[in-house]
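One protein chain omitted, others in place.
For chain A:
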Amino acid sequence: MTAAVAKSTAHSIVESSSRAKAVAGSLVILYAMITILPLVWIVATAFKSQSDAIAYPPKVLFQPTLEGYVNLFTVRTRQTPDFIAKLPPPQTWYDKLVRQHDMVIAGPSKVVPRFVNSLIIGFGSTFLAVFLGTLAAYAFSRFRIPLADDLLFFILSTRMMPPVAVAIPIYLMYRQLNLTDTRLGMILLYTAVNVSLAVWLLKGFIDEIPREYEEAALVDGYTRLQALRKVVLPQAVTGIAATAIFCLIFSWNEYAFAVLLTSGEAQTMPPFIPFIIGEGGQDWPAVAAATTLFVVPIVLFTVLLRKHLLRGITFGAVRK
């Protein structure tokens, strides 16, 4: 360690010693465990029975069951054992599972439409924010725009307060415009919040792409828009992917506005998940199942774009 430290203060790039590597490695593993453990616990809880979920001391080994998922996707009613005995035998495995607890399935729960809402609103607003952000960032980067610096500051200033600070005006405005509890309203709202981030992030990325590329394309016969699409965008793909992930994470996780502005039609997952607790006792496995489902798309999206994300975050840090 001491040797490595001494060498690195001399501003040389040194292969670190194996002991330093081991220490660094174990720190990374420790940190990973701290962050991953809650997730693992949630995924595990989703497969526990209700009594296992609240057992003390906590159960690490348990009999897995799909009760949590069944409860998440269905609405059930409690019946007397006599009534259940008179019913025809259960048709499916989940019917059977539910009847063990003296209940019958009354119909599907609202989790699927809520999840679909989250997908539409999350990806819709991300797409819009990145689309508008790319165009605006390109314009700011390439054209002489009067008061460009002031405009950029103005765009950034929308980020200088917590969005919830404007919750009441937005609520009143949305009521006037009949946008409350609509998917369109939520998409517009999240786009408005995200577009400032998108413009600033993407402007940095586009500034890094030499103008000669599109100028070459302009001379070779492309229009400005064609040059943007065929020459600039393929090179900005890293920045666009990174920006899209940040935008999606925000609109996917957003809770305050979702609670305030949606109640039925356009309700997203974050305000829906707490509702599950209330239905038929504290159903932690169902909550955990919902949370697991909720995390999956963002994990997939991030894993798909992770190559770009890493390069995106460190982009411009080192001059090529």
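Operating definition for what follows: a residue touches a chain if its C-beta (ideal position, glycine included) is under 8 Å from a C-beta of that chain, and two chains touch if they have at least 3 such contacts; residues count from 1.
The rule is simple: contacts and distances are computed from a predicted model.
Matching "Spore germination protein", "Fe-S cluster assembly ATPase SufC", "Pyruvate ferredoxin oxidoreductase" or "ABC transporter ATP-binding protein" against the UniProt entry of the left-out chain gives the name "ABC transporter ATP-binding protein". For the chain missing from the display, the contacting residue among A:Leu218, A:Ile277 or A:Ile298 is A:Leu218, taking the whole complex into account.
Contact with the chain not shown here comes from a single listed residue; of A:Pro38, A:Pro108 or A:Pro210, that residue is A:Pro210. Residues 210, 212-213, 215-223, 226, 231, 234-235 of chain A touch the missing chain (whole complex, contact as defined above).
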